[in-house]
Each structure stands twice: as C-alpha cells, then as structure tokens.
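Removed from the display is one protein chain of the complex; every other protein chain stays in position.
Chains: A, B and C, in written order; residue numbering restarts at 1 for each.
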Amino acid sequence: MSIEHGVHHDGLHGDHHDAHHHGKFIAHHFDSAEQQFDAGKMGIWVFLVTEVLFFSGLFCAYILYRYHHPEIFVQAHHFLDKVLGAGNTIVLLFSSLTMALAVRASQLGQNRSVAIYVLITMVCASIFLGVKAVEYTHKWDMGIFVRSFFQYDDHHHAEGISRYLILASIVPGALLACFGGLALLGMTSKGGFEKAFWGGMAIMVLGYFIGVGGGMFYMGMSGGEHYTPTELHHDIGIFFSIYYCMTGLHAFHVIGGIIALAWIYYRSLACHWRPDYFGPVDNVGLYWHLVDLIWIFLFPLLYLIN
Amino acid sequence: MNFSLFNLLAQPDIEHPPYEWGDYFFPVQAAEGAAENDFIYWAILWISAVFFVLIVAFMMYFAWVYRRRPGHEKPLPSPSHNTTLEILWSVIPSILLVWMFYAGANGYFQSRIIPESAEEIWVTAQQFNWAFTYPDGDSTANELHLVVNRPVKFKMESRDVLHSLFIPAFRQKQDVVPGRYTYTWVRPTRVGTYRLYCTEYCGDNHSLMYANVIVHASEEARKEATKWDWDLFAQTDPVKNGERIYQLNCAGCHRVDGVRSTGPPLNEVYGTERSLLSGTRLGDENYIRESIREPNKEIVSGFTSPSQMPAFIQFNDDQLNWIVIYLKSLSGKE
Amino acid sequence: MTTAHDSHDHGFAHPVSKKLLYGVFFALVLLTIITVVANDLPLGKLDLWVAMGIASIKAFLVMAFFMHMWWEKGINIVFFLSSVLFAVLFVGFLLLDTDSYKEDVEIFPVDLRPGATEVISPLKPVSETPH
Partner (left out) sequence: MSNPSLAQQYFGHAAQHNYLNVSKGWKSWAFTLDHKRIGVMYLIGVTFALLLAGVFALLLRAELFTPNKMFLSEAQYNQMFTLHGAIMVFAFIIPSIPAALGNFVLPMMLGAKDVAFPRLNLMSFYLWVIGTIFLVIAMITNSLDTGWTFYTPYSIRTSTGVVAATFGAFVLGFSSIFTGINFLVTVHTMRAPGMGWFQMPLFIWGLYATAIIQVLATPVLGITLLMLIAERLLHIGIFDPKYGGDPVLFQHFFWFYSHPAVYIMILPGMGVISELISVYSRKKIFGYSFIAFSSVAIAILGFLVWGHHMFTSGQSELVTLIFSAITFTVAIPSAVKVFNWLSTMYKGCIALVTPMLFAMSFIFLFGIGGLTGLFLATLRTDIHLHDTYFVVAHFHYVMVGGTLTALFGGLFHWWPKMFGRMYNELCGKITCLLVFVGFNVTFFPQFVMGSRGMPRRYARYDIEFEAFHQWSTIGAMILGVGVVIGFATLVYAAFRGPRCAGNPFGAATLEWQSSSPPSFHNFDHKVEFTSPYDFSTQVYDEELDSYVHRNFTAPAKPAVPVQPQSI
C-alpha cells in the first residue's frame, strides 16, 4: 500500500506540507487524512440516502395499503405483540448507544473500549434477531404467512418449541459451535488475538439464543399472540406480506450490520484506530444508526395500530 | 418476400378510404376528437419543424462558414455569455409549450369525460381476444359493432394481464387493467370498418390480439349483426350454438386446426385418449365439462401447471352440452 | 478529553461527551415507553400522528446526536434529507393517484379477479371457540 512519496507529491497536490500524514492508512490517491475522512464520510451519507430510498418503496406500499384498507391493518395488528416489539426497540436503541460510544472511543484512539462497545452492539443485534425469530416462527405456527399462503388456524399453535424455531436456529447454532471451537483453538496461540476475536464472535451468536430464550419466556408468560376473530378480511394476508417484507429486509440489514461490526471489532483488536484515523468506525456507526432509525419507524407503523 | 419499399400508400386490408397526402400521417378520422387530435399534432409538428429547421440551418451554416481552414485558424472574438439571449430563448419556447399543454389537456379531458347519454358496452379482454357485451345482452368476440354518431362508454375489465384497447381511427386508447374497471368512450362519426389493436404487451400472441370495429348506419343494422337472443339461440342447431360459444369464449387460446396455441387445440379432444400430466384419460363428455369448470384439475401434457385458463363456471348445462356437441362435430368421432 | 468538541490536533475528530449520549439514550427509551402507552389511549384518528410524531422526535435525536448530524457538514445533511424529500414526493404522487381510481378497484367484484375462481379465498372459516 505504501508508495514512494516522490512521485505523487510532485503531482497536482504536491504543495501539501503534511507528508507525515501519509501514514499506513491513507490511500495513495488522497492527499491527507482529512480529505480521506471527508470522502469516506460523504460516501457513507450518500449510501444512507440510497438505503432510505431503498426502504421507501416498502414504506410506500405500506402507506398505500393502510390508507386504502385501514380495516385490514386494524384487524392484523392483533397478531403482533407490542411488548416484544417495544423490547426489541429498546435493545436496538441500546445498541445505538453503545455504537455511539464506540465511535467516541475510536476518536480518542481507545481501541480496547471500541472493541468492548462494538461487541455489546453486536450482541444486541443478535438478541434482536433472536426475538424476531421467536415472533416469526410463532406466526408461522399459526399459518400466518404472506398473502398467498395465508392460512390462519389457531389450532396449529403448537405446544413446546416450534419446529420452525428449531430450523431457524440451526445456522446460529452451527455458528456458535464453530466460533466457540475457534476460540478454544485460539487459547493455544500466543497473544490471545484469535481467542479474543473468535470468543467475541461466539458471544455475539450467544446473543441470538438470549433473544430466543427471552422471547420464549415472554411467550410462555403471556400465552402468546392469540386472536380469534369472527371473520378475517379476505386480503388480510397483504398486511403480513408487507410486514414480512419490511421486517425481513430490516433483518437483512441487521445481519449485514453484524458483519460490518465484526470487521470493526477485528480491527479494534488490532488497534487500528487513531484520532486521525477512525473513519471506518464512524461510517459503520452511521449505517448502524440508520438501521436503528428505520426500526424506530417500523415499530409504531407495524405494532401500534388502533 | 415482398419488396414494397415504395408502396408507402398501401391500404389496410379492411375497408378504408384511400390515403390523401393531407391525412397521410394518420388513419381516417372516424370519431369525435380525431380532428382535434390531428390539428394539435400538426400544430406541434409545424412549430417543431420551424425550430428544427432553424437549428439545423444555423448549425450547418456555422459549420461551413467558420470551418477551420488556412486563413481562419482562430475563433473570431464573440461574447461567451449573454443573459438576455438566454432568457429570451427560454421564455419564447415556454409560451409555445404552455399552449401545447393547454390544447393537449383540453382535448384530453374531452376524450375522458364521458357523456351522460352514452350507451355502455362491457369489454372483456383476455389473452388473446376481445369480448364485447352490448346493453341488450348480446355479445360478440373480436368484432365490435357500433352505431354511427352514438356515444359509447366502454367499461373494461381484464381476465388475466394488462391489455390496451386502441382504435387508431378513433384516436382513442385506454389500458385494461386486471382487478379493476377502466373506462373510455368514443362517438364514431363515420360508417365503416376499422382496426382495434391491443397495445399493451400481453404475451405470446399479443400481435394477433386485434379486432375489427364495425360502425353501422343504424341501430337495426347493429342488432342484426350482434343478435344473441337466448330464445332463438336455444332453438337453433346445437353445433352452431356451441361454435358461437367457442368463438366468444375459447377461440383466444384454443384453435381448432390442430395447432397448439396458449392452450391445446380442441378439434381432437372428443373421443381421443388425452395425454395428461397425471396419466391418460378418454376425452369424453365428463372430461370436457370438467376441463371447462375446473381447468386446474388435470393439465394436458406439455403445458405448465397451474393452468392459465380461468374456470368458466358461468355456463349452464345446456351451454356445456352445446360445447360438447360442437367439439364432437369437430372430431368426427362418436 | 471528556468534554464535547475537544479541539484536537486533527480537525475532524469531535468526540461527543458521554453524558450527552447517555441522556439521549434515556430520552429515547422514555419516548418508546410513551408511544406504547399512548397507543392504548383513546386518541381516535390522532393516534397515528401521535405515534409518528414521537417516532420523528426519536429519529431526530438519533440523527442529531448519535449520528453527529448536529455537527455535520451542510452538504451531507442536505443529501440525507433530500432522500426523505424524494421519498415523500414518491409516496405523495402515488397516494394522489391511487386515491383517485380507488373507486374503480373497490366496485370491482372480488370474484372477478383474474384467476379468482382457482384460489380466491385461502382462508378457512375460523372457529369461534377459544382454547
């Protein structure tokens, strides 16, 4: 990555005096850490613009159908548990807080704190997904699918653990085993870098099971979402189409966020951040806050309908 | 292969007055609003032509006069901006554009606001045929019969995908959208036969989904052409009845000449062993009735499941029998 | 280094104070609780606007302080907010349009929908019996 300075400093921007800034993490085509930071920052903001417009299609579908068929939405919201939704909102808000703290720590060059805060953020993200998995699978048990497969039948409501939930937990389970194993292997190596990284990953996946456990516990306490209407609207499945599309796309973004956060976690352990180089933490943070932001709107739109 | 490069005045194969240069760009004006449409078109064409000719003339003139050549190797001094000029050539076209918008919108609303007195014809579009039901209950397929000078409202529905009803001679067009009604109206002003096209792409045989519009001089003439009297109907030859039902409902997807279309050809159905996805079955009366009422139950080999055919539950027993008799007559089997 | 906007050697790192971040978080949690509680109040048609209002305040807090927009360059704010503008434009035109032809959709009988006779009502009748 490092390039002889002689060449490009004779170029157009050769009159810059801050050659010492051309450290390890400044790409060759930038003149200064600040230019690189500004470019990255603007890039992520513009990317967030595309994300907002990406979701706007679904919000648009939501608004149109809610406007034209309010009765569907009023009926459908009985199937959604707002306590779980609110709990998940708070989990995400807390992850946003730790993310903001991580950014702050990175600006101060405190790599260890960044790692810890990012890890908490990832665990919260996993908890969110765990709760989401409980919500989804509970609905699938009752035959609440998208429009064409909608087949509501309360009798299907299974006792014990849903089969769908077990299926959904296969991948996290495998990941947990995998990361745990790697962390154990890492114990043997010197320096503890592998141990810290894979251990962190394992803790992150554990978050999913915490979420599942919490969700199940709540379901057991409250008896789950039950609603026995006399007659369901023939198009009620459209609500759930929109619900699955919106929350599903959001969940994909959460997963994407976890991957990006894992990368930040890795680099924090490698002590990459300095007061003049923390752009990636800041940018991933912005992305993560956007994911939170979208949920802030999804929660009242989907769960709080009267 | 026919080289008709210079036969730019070729006539359509339906009855049509010869083109004259005046209306060369358009088919004949056969309905209210057609003349207005053509007038707006010509007005915009002339405005555009003036601008276009000026632009190209200036361009060619500059390119020639100021071409780089010995003795002219540097540009002549001239200003590089002129705000007055910029405003001028923004505002003058704007005025013309406002006129175009106004004229177009005006004509549009006339073509959209349906007169109270209009008779209502139901149009059912389906891959790949048109069915028209008249106020008196008669209906025709792929032939639209209208009465001259009588305004008609089309209430349109689609059984499957998007279609669009377009009658060039009437300058009228409206998409037919599944899941809702769309409307348009015309008042034909000229007796004759015209083309009706589907202009919204609707599948394989999109280009074959056309109909003829026949404008009659009187109500009686129209009645004669569309007669669909159930009492009379019941007394006529059942084969004829079956054929009529076939023409109206089935001809869009099923041919009777042995050629595969959207659906399988119908001339060989009766009395043969049908090869189905679920096995074979004799093409008897029960099979035919079932295929019409529950098209999804059994699919003919080579076609995809679920069937693209809607269930025709509206037929009564008589009508189903007529269809069976008609198919029987086609296959020649007992 | 715990105060907001420490002037730093390098001009672009502006650590936000921890107090502010914690404060924002508690405000957000509070608002979440309020919105859930408000949902049960008999607000009639207002409830959607109340919920959206609270969500917008929450969004503002997240954007302004967690996302540092308060201190962000103007151009980035303009870009980000323009996305909302275009989304509103998009939704606005669509509402205007669908609202005008809504009637033609509503009077169209459900059983005339294309393919309706095959799969029209995937719903089984739901029994009244609780269990």
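Keep this in mind: a contact is a pair of C-beta atoms (placed from the backbone, for glycine too) under 8 Å apart; a residue touches a chain by one contact, two chains touch by 3 or more.
Everything numeric in this text was worked out from a predicted model, so none of it was measured.
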item: Omitted chain's touching partners, listed by label; value: A, B, C
item: Hidden-chain contact residue, picked from the options A:A27, A:V83, A:M187 or A:I259; value: A:A27
item: Omitted-chain contact residue, chosen from A:M122, A:I242 or A:L261; value: A:I242
item: Contact set of subunit C toward the excluded chain (per top definition); value: 75, 82-83, 86, 89-90, 93-94, 96-101, 104-105, 113-116, 119
item: Interface residues of subunit B (partner: the chain not displayed); value: 1-8, 10-13, 24-27, 33, 36-37, 40-41, 44-45, 48, 51-52, 55-56, 58-59, 62-63, 66-68, 72-82, 85-86, 89-90, 93-94, 97-98, 100-101, 103-109, 111-112, 160-162, 164, 166, 168-169, 171-175, 177-180, 182, 195, 197-208, 304, 308
item: Positions on subunit A contacted by the hidden chain, ascending; value: 1, 3-4, 6-8, 10-15, 27-29, 35, 38-39, 42-43, 46-47, 49-58, 60-61, 64-65, 146-149, 234-235, 237-238, 241-242, 244-245, 249
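Methods note: only the chains that are shown with their structure count from here on.
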item: Geometric centre distance via CA averages, subunit C-subunit A, whole Å; value: 17
item: Residue numbers of subunit B (touch at least two other chains); value: none
item: Multi-chain contact residues (two or more partners), subunit A; value: none
item: Residues of subunit C that touch subunit A when the two form their complex; value: 1, 8-16, 18, 21-22, 24-25, 28-29, 32-33, 35-36, 39, 43, 47-48, 51-52, 54-55, 58-59, 62-63, 65-68, 72-73, 75-76, 79-80, 82-84, 86-87, 90-91, 94-95, 98-99, 102, 110, 119-131
item: Footprint of subunit C on subunit A - complex, ascending; value: 33-34, 37-38, 41-42, 45-46, 48-50, 52-53, 56, 59-60, 63-64, 67-68, 82-83, 86, 89-90, 93-94, 96-97, 99-101, 103-104, 107-108, 148-155, 228-232, 234, 236-237, 275-276, 278, 282, 285-286, 289-290, 292-293, 296-297, 299-301, 304-306
item: Subunit C-touching residues of subunit B, taken from the complex the two chains share; value: 157-161, 178-183, 296, 306, 310-311, 313
